[in-house]
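The complex appears here minus one protein chain, its other protein chains still in place.
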Amino acid sequence: MGNTPFWPESASNWAQGVDALYIFLVLVSVVMCVLIFGAVAFLSVKFRRKPGVQPTAIEGSHFLEITWSVLPMFFFFAFFLGGALIFFHERTPPQDASEIYVVAKQWMWKMEHPEGPREINTLHVPLGKDVKLIMTSMDVIHSFYVPAFRIKQDVLPGRYTIMWFRATQPGTYHLFCAEYCGTQHSGMIGSIIVQPEAEYQTWLNGGSSSVPLAQTGEKAFAELGCASCHRSDTQGRGPLLAGIYGRPVALEDGRSVMVDENYLRESILDPGAKVVAGFRPVMPTFQGIISEEQLAALVAYVKSLTPSSGQAAGAAPAKAEKGPPQMKSGRSR
Amino acid sequence: MATAVLPPQQRTNYLNAEHGVKSWLLTVDHKRIAILYMLSITFFFFIGGIYALLIRLELLTPAGDLVQADTYNRLFTGHGIVMVFFFLIPVVPAILGNFLVPLMIGAKDLAFPRINLLSWYLYVIAGALMLHVIITGGVDTGWTFYTPYSTAFASPKVIEAGLAAFINGFSSIFTGLNFIVTIHRMRAPGMTWSRLPLFIWAHYATSLVMVLGTPVIAITLVLLVLERVFHLGIFDPKLGGDPLLFQHLFWFYSHPAVYIMILPSMGIISELIACFSRKRIFGFNFVALSSVAIAVLGFLVWAHHMFVAGMSVYAALIFSFLTFFIGVPSAIKVFNWTATMYKGSVTYETPMLYAFGFLGLFTIGGLTGLFLATLGVDIHVTDTYFVVAHFHYVMVGGVVMAYLGGLHFWWPKITGRMYPESMGKLAALIGFVGFNLTFFPQFILGYVGMPRRYYQYPPEFQVLNVLSTAGATILGIGYLFPLVYLLWSLRYGEVAGDNPWNAAGLEWKTSSPPPTFNFDVDPVVDFEAYNYDELKEIPVER
Amino acid sequence: MSDSHAAVHSPDHHPELRHHFMTMEQQQNTASLGMWLFLVTEVMFFGGMFCAYLVYRLKYFNDFAAASQSIAVGWGAFNTAVLLVSSWTMAMAVRCAQLGKQKLLIVFLLFTMLFGSAFLGVKAKEYHDKFVEHHVPGADFSFTEKLLGHPDYVVNQYHAQMFFSIYFAMTGMHALHMVIGLGLMAYLVVATARGKFSTAYYTPVENIGLYWHFVDVVWIYLFPLLYLISRK
Partner (left out) sequence: MSENQHHVVPLWLYATIGITLLVMTGVTYFVATLDLGPFNTIVALAIASFKATLVVLIFMHVKYTSEKMTKAAIIAAIFFLGLLLTLSLADFGTRAWL
C-alpha cells in the first residue's frame, strides 16, 4: 500500500454503485462549476469598466429565476433517488447472510463468527458471501468503517446496529473507527481479510477448537436458568422462543413488534419493556448480569431455534400459525 | 479618491467623540461595540488559527509524533469550538452587522443598545471561560460534544466548555433579537421592505435562526452539563437514555447555525457585487426572499449529520430528501450574483476579488454539501476528510472570504482610511491559492477513506496531507497580511472620504467615520436599493 | 450607561424616552416586540426539554406512568391554581398600570409575588418529599411503587429515574424562571414606589407581566404532562 492512492480500492458489492453515483455527482458538479465560473469570468471581463460605457439597469427575469430554480431540482431528485436506493438496500440485509457479532470498546474491535472463532481488530470474511454485522459497543459510540467496501455504520452502546456487505475482491483492507471515541480513536483500526471460500474454511478450521456461537448461547441459556421458564413445551412460564425471530409478535398492550436482534436484546435486558401478549411480566432482567459476548451468544442461540430444532422448541409451536422457518431473501428486520 | 474632506481626526465622529477606556467599555454606541467585537473576535480567530496550524503540523507525518494523542484531540476540539462559536458565528453579524444595520436602515442605533453591550460582555465572559479551559488543559470531545463520550469519559473540562458555549449562545440570541426588532421598528421614513439592502435581508434571516435555534442548543448544553454532574441519564444508554437524542438536539441548532454563518456573508456578497458591477442586484426580490427561505428550510434538515448514527431508515430518507431543497435558494443566489454582472461595469478592487473567491469556493462547498446529502455517498464519506473539506470550503472559503471582502469594503467607513489596494489584492490572491491547496486535497483524502479526527494515519495518505499542510502555511500568511496592513492603514492610510466607492447604500451618505448618532440629519429614504443607474460613474480608476 | 445624550432631543420629550427613538410609541412597540421575541426563544428553550420528555414518554410509557403516579397530584393541582391566581393578579397589576392606579399596582404586584413564593414553597416541599422517598436521580435512587392497575408490572428503575430526571430538569428550570420573575417583580415594586411609571409609560410592568404569564403557560403544560400521565 505504499503509493498514494487517489481512489479507494473497490472490494464489495457496494463499491460500484457508490462510485457510480459519486462520479455522477462529480460530473454534474464539474459541469455546474465550469458553467458558473465560466460565466463569472466571461461576464466580469466582457463587462469590465470601460471609459464612457455606462452600466445598464436590469430588473431581473422571472423566466430565468424559475428556470434556474427548477432545473437543479431534477438533478437533486436524481441524487436523492440514487442515494436512497443504495442506502435502503444497505439497511436491509438478506436473511441468509452469515452473521458476525461485533463488539466495540475503547479502543478495539472484537468479532465473533457464528462458527465460533473470535478475532480482535481483524475480520476474516469469505469472498462472495453475504455477511451481516450485528454490532454494539461497550462504552462510547464508535463507527465501523471499511473504505474499500464503501460502508460505515456507527456502533452504539446499549443496542445493536446492523450492516451488511458482500466482499468481491480477495485482499486485506483497512478497518477504521470513524466516530471519535477518545484518546486512541485513530489507533482503533484493523483489517478486513477477504479470502476465497476454501481458504476461508481452512482459516475457520485452523483456529483453536472453537464452539459455535449458538452453542455457547445454548449453554448459557441453560446455565442462566432461561430454560426453566422457556421450556421446550408449552408448560413454561415464558413464551416459546423457537421460530420467533423475523416475525411479528403480539404484545400485551395491543401493539405488535417485529422480532429482530434489538428486540431480543431488549427482551433479555429489559423484559418489562415489551411484554408478550398472554404472559405475565415475571422474567427477571439480566442487565448487568451477562456480558455483551454472552448476550450475543444468547441472541444467536434464540435466533437459531426453529420450531423443529429440538432443544427449547421440542414440542409443537404453541401459538397460532408460524410461517415457513426462513425466507430466502428480502428483509429480515 | 481623496475628495476634499478633513482627515478623520479633525471631525467629531464616533471614534473620537469620547475618550478613555471607560468610554469604550461602557459605550452603547453600536459602532463602538462593533469595534469591541472586532478586537475580541479577531483575537479568537488567531487562537483558532494557531490551533489549525498545530493540527496541520501534526498531520505532516503519518505517525503521531509532534503531539500526544490526547493533545491532538484537544487541538481539534479547541479549534472547532473556538472557530465555530467564538469566531464564525459572531464574525459577520456582530462586527459588520452591528456596525452597519442601523446605518443601512437610517437608524440612530440598534433597538436595545444596552442589550447590545450586554451581548458583547456575554461574549467576553464566555470567551474568557473558554480561554481558561484552553489554558488549563482543554477539552477533548470534538466540537460536537457527542454523548456518552462527553458525559461519561471525556475530561471534566467539558462542563466549563459547555457553559462557555451556553453563555456565548445568549450573546448570539440577544444579537439576533436586537436585529429583528431594529429592522422592524427603527427604519428611517421611506425605508420600505423592498428598499432594504440585501445585507439587511440576510441579517434578518440570520437573526431568525439565532432566535429560534440558539435556545435549543442552550438547553441541550444545560442538560449535557447536568448529565455530566448528576448523571441524569437523559443521554446515557447505560441509564436508559438515547445518545441520538443529544445528536438531534445538537444538530437542531448546529445545522441552522451553519446558515447563521453563511447568510450574513451572502448579504456582504450581494453588496459587493452590486457595487463593483455598478448595478442593482439581478432578481432582487428572489435574492432577498431566498435568504428567508434558507433560514426556514435550514430547520428541516438537521439529521443529515446522523445518517450513519443509527437513526431510523425512514428518518434518514426524509432528511436526505429535505436537505436537497436547501440547494434551490442557494442556487438562486449564485445565479443571480453571476447575472448581476451582465451589462454591468465591473472593476476588480480587493473586495470584489474576495467576492469572486467566495462565489467559486462557496459553490464548490455547496455542491459537495449535496454529495453529503446523498445517502449512499454520505455513508462512505461521512466522518472522513471529505466532510472536513466540505465545511472548510463553505466556512473558510465562503464566510471568511466574504468577511474579509466586507471588511475591506467598509474599512473606509469604519476607520475613515483606505487600506493599501495592491497589498489587499496580493493578500486575497495568496489566501485563495493557499486555501485551495489546503482543502482541495482533503476531498480526495476523504473519498480514499481517511477518517477525520485522526492524529496518526496509514502512510499512503501522507502525500495529500503534506500538500494540505503546505497550503495551510500559505493560507496563514494570507491572513497575516491584512492584519498588518489594515493596522498600518489606521495611521498611514489615505483619507477615505464619505463614499470612496461611490456606492449606493444609506451608510455611504453619512460621513466616514460616522458621527455618534450616525446621521447629522435624520435621513429620509426616497430611492430604491442599489440605484446605481442614478449615481454617476466614478471618474477615475482607483 | 444611561443616556447623557437625551438632551439632544426636543424639550417636550418624556424623561423615559431614549435617545434613539423618535416617539414614546415607537419605543413602547419596540420593547414589546423585543419581549415577544424573547418569549419565542423561551419556547424553544423549554422545547428542547419537551422533546426529551416526549421521546422517553413514548418509549417508556408504563414506567413514566408509574413514576408520575408517585408524585403528589394534590399539591400539583394546588400549585397550578396558585400560579393561575398569580397570573390573574399580574394581569390586574398591568390593568392598574394602564389606569394609573399606582397604589393598587403595588398591591397587586405584592400579591403576585406572594403567590409566586407560595408556589415555590410548595415546590420545595414536593422536592423534599421526593428526596425523602429516594426519587431523586442518583446513587440513592430507588423506585418501589407499583403501576396502578398493573400490580405485577416491574417498574424499570432506570426508566423511572429518567422520568424524575426530566421532572427535575423541567420543574427546576421552571422554578428558576419563577425566581427570576420574582426578582423582576421586586424591581417593579420599587420602581413604582419611586413613581417611575405613569399612564404614559409603564412598559416594564407590561413586559414583565408578559414574562410572568409565559412562565404560567409553561406550567399549564407541565402539570398534566408530569402529574397526570395516568391516574386511573
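Some notes on this structure:
Letters A, B and C name the chains as they come in the text, with residue numbers starting at 1 for each one.
Please note the rule applied: a contact is a pair of C-beta atoms (placed from the backbone, for glycine too) under 8 Å apart; a residue touches a chain by one contact, two chains touch by 3 or more.
None of the values given here were measured: they were computed from a predicted structure.
Remark: the omitted chain is touched by one listed residue; of B:His248, B:Lys333, B:Lys413 or B:Arg452 this is B:His248.
From the options C:Arg95, C:His150 or C:Lys196, the residue with contact to the unseen chain in the full assembly is C:Arg95. Within the full complex, the residue among C:Val55, C:Ala72, C:Leu110 or C:Ala191 touching the omitted chain is C:Val55.
Across the interface with the omitted chain, chain C contributes residues 24-25, 28-29, 32-33, 36-37, 39-40, 43-44, 47-48, 50-51, 54-55, 58-59, 73, 77, 80-81, 84-85, 87-88, 90-92, 95, 98-99, 206, 209-210, 213-214, 216-217, 220-221, 223-225, 228-232.
Counting over the whole complex, chain B has residues 184, 208, 212, 216, 242, 244-245, 248, 252, 299-300, 302-303, 306, 311-315, 318-319 touching the chain that is not drawn.
Everything that follows uses one rule, which is that only the chains that are shown with their structure count from here on.
Between the CA-based centres of chain A and chain B the separation comes to 37 Å, rounded to the whole angstrom. Each of the following residues of chain C touches two or more other chains: 60, 156. Residue positions of chain A in touch with at least two other chains are not found.
Within the complex formed with chain B, the residues of chain A that make contact are 1-8, 14, 17-18, 21-22, 25, 29, 32-33, 36-37, 39-40, 43-45, 47-50, 53-61, 64-65, 68-69, 72-73, 76-77, 79-80, 82-88, 90-91, 106, 139-141, 143, 145, 147-148, 150-154, 156-159, 161, 174, 176-187, 189.
Listed in rising order, the residues of chain B touching chain C in the complex are 26, 28, 107-115, 117, 173, 177-178, 180-181, 184-186, 211-216, 218-220, 222-223, 226, 230-234, 239-242, 245, 248-249, 252, 516-517.
For chain A in complex with chain C, the touching residues are 270, 272-273, 280-282, 285.
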